[in-house]
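And now, chain A:
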Amino acid sequence: MTSNGGNNGEVLLEMRGLRIEGQSEDQWNEIVHGIDLTLRRGEVLGLIGESGAGKSTIGIASMGFARPGCRISGGSIVFDGMDLRAASDEQLRKLRGSRIAYVAQSAAAAFNPAHKLIDQYSEAPVQHGVKRKGEAEKEAMELYRRLRLPDPENIGFRYPHQVSGGQLQRAMTAMAMACRPDLIVFDEPTTALDVTTQIEVLAAIKDVVEEFNTAAIYITHDLAVVAQMADRIMVLRYGDLVEEDNARDMLANPKEDYTRQLLAVRTYRKEEAPPDESPVPLLEVRNVTASYGGRVIVLDDVSVKVGRGRTVAVVGESGSGKSTLARVITGLLPPSEGAVLFDGEELPATYKKRSRDQLRHAQMIYQMPDTALNPRQRIRDIIGRPVSFYLGLKGADREKRIRELLEMIEMDPDEFIDRLPGELSGGQKQRICIARALAAEPELIICDEVTSALDQLVAEEILKLLQRLQDDLGVTYLFITHDLATVRAISDEVVVMLEGRVVEQGGKADIFTPPHDPYTDLLLSSVPEMDPDWLDNLLADRAARKARGEKVMETSDQ
Partner candidate 1 sequence: MAKILKMVTQRLALGFLTLFVVSMIIFLGVELLPGDFAQEILGQSATPETVAAFRRELGLDLPWYTRYFDWLGGVVQGDFGKSLASRRDVSDLIGGRLLNTLFLAAVAAAISVPVAMILGVLAALYRNTLFDRTINVFTLTSISFPDFFVAYILILFLAVNWNIFPSISNVSSDLGFWEHVYRVILPALTLTLVIVAHMMRMTRAAIINLLASPYIEMAMLKGISRSRIVTHHALPNALAPIINVIVINLAFLVVGVVVVEVVFVYPGLGQLLVDSVAKRDIPVVQASCLIFAATYILLNLTADVLSILTNPRLLHPK
Partner candidate 2 sequence: MSEETRKTTGFTRREVLATGAAAGAIAAGLSIAPGIARAAPKKGGTLRLGIGHGSTTDTLDTATTTDLYMQVVGNACYNYLTEVSNSGELVPELAQSWDVTPDAKVWTIKLRKGVEFHNGKTMDSGDVVASINHHLGEDSKSAAKAILEPIAEVKADGKDTVVFTMKTGNADFPFILSDYHIGIMPAKDGKLIDPMSGVGCGGYIIENFEPGVRTTLKRNPNYWKTDRAHVDSAEVLSITDVTARTNALTTGEIDAMDKVDLKTAHLLARSKKVRLEEVSGTQHFTFAMRTDTDPFTDNNVRLALKYAVDREALVKTILLGHGVVGNDHPIGRSNQYHADDLPQRQYDPDKAKFHLKKAGLDSLKVDFSAADAAFAGAVDAGVLYKEHAAKAGIDINVVREPNDGYWSNVWLKKPFCAVYWGGRPTEDWMFSTAYADGVPWNDTYWKHDRFNKLLVEARGELDGSKRRGMYFEMQKIVSEEGGVVVPMFANYVMGVSNKVAHDKLGANWALDGFRAIERWWFA
């Protein structure tokens, strides 16, 4: 942990009774209800909560900034003796970037695509008149080296799109350090990254923050991550403070229910489904090779079997080909070689040639419930369409079935049947997607990252719902995910994919017990744990193994 943690330093930032309002439908609603926050020099404060908690809004308010459509409506923000609410725009502008810096969630989006990294690095120092361009560039290279970016001399002269996500996030951390600020706000800096990459970034952030004794506000929804980074943690919910404590104390001894729930979020485990006894698996992917446009091979000789009533998780990082596998199975991407068999019968390669029944048997649930539902259709039509399309139900029968389905997904038909998707929360939308899939009465449901766009608690509810439906209806799942916690929670069998190939597959127990394939090992070891020392230990362990001359796989993102 940071050596100078604790409450000894001088107060750098102090918020008292901070209130922030957000605009919706021409009305201002309060979204942060009087938060107090104190941050001392060199201290790292973790802000944690689910979406809507206001953590990001509060974090950014520490720079005296409110996003368009938001306004700071009450309370005080004092940074190093300066009242930010009373400060002029020009004063605030001078503060930002030089004394308080910001690291955004998605570096790929937050870097300007039109300029080279190093130009963006040196912009703030030059504009604030802190350094000259040449000087800043020299320092940038130093920082790049320190953050272990490959080829630090030259990487700055690349454009953002030429650099991978993990590297960009480190480059952004470097950029935030450019003026040697007193405070950096990290806004979910690793959320968009793969787990193996996340390690590198976390290590890098930790390193520089300690090196320069910079205070930081670290915002995340992931308690395990914040445990690695923060001296102190504030748990937020709906714009209110739930609990605030020293990091170790909070993990060891959470006081509030909500904190306990967050701590328990990764502990759900399903019971293993009975093995499929029939000789023919429900779905078989046989030696499939596929490519986009005939050039880049994205699936290379992949074979997967899915037994009836079982849940098979396909796990891999971005670019592993796991989603392409789903596209091949559904017939959106005809494979160049190999076949997809359903119930022993080979399916036509493209969905256009499949019969209505073949289509009905395999349904799909998508990652983003926002785009998976037509925003202009009411719930009745969304669920009702497959009911009438596949099963031919009309009128009262159809209505009855829609209501049954809504009850199945634990949503009150009377309340929701006439709503539009825009009037639902993310979790509710995903439930509707499940209902739509169920409406076809399928045998197989392909779940493509169905929980990754959702908050952890909501995601867990969805997993439990899916499990219950499997228990009730005996439906089979093919679960595509990057999240090992999800795999652990819901799978019977696991398929690990890397760069279009299957690295390892087998029963859940087999996969999660050593010895592993090196990649599986890397994947498993990279999942953060609720142990504040986990990251330090992991890095020490990897360094030790390297020192012993073992081959250590560190990230797939280099």
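Regarding candidate selection, all candidates are chains of the complex that A comes from, given by their letters.
Here is the rule we go by: a contact is a pair of C-beta atoms (placed from the backbone, for glycine too) under 8 Å apart; a residue touches a chain by one contact, two chains touch by 3 or more; residues count from 1.
Model, not experiment: these values are computed from the prediction.
S.K.: Pick the candidate that touches chain A in this complex from 1 or 2.
M.R.: Candidate 1 is the one in contact with chain A.
S.K.: Give the list of chain A residues in touch with candidate 1 in this complex.
M.R.: Residues 60, 63, 65, 67-68, 92-98, 101-102, 104-106, 109-115, 123-124, 127-128, 158-159, 161-162, 175 of chain A touch candidate 1 in their complex.
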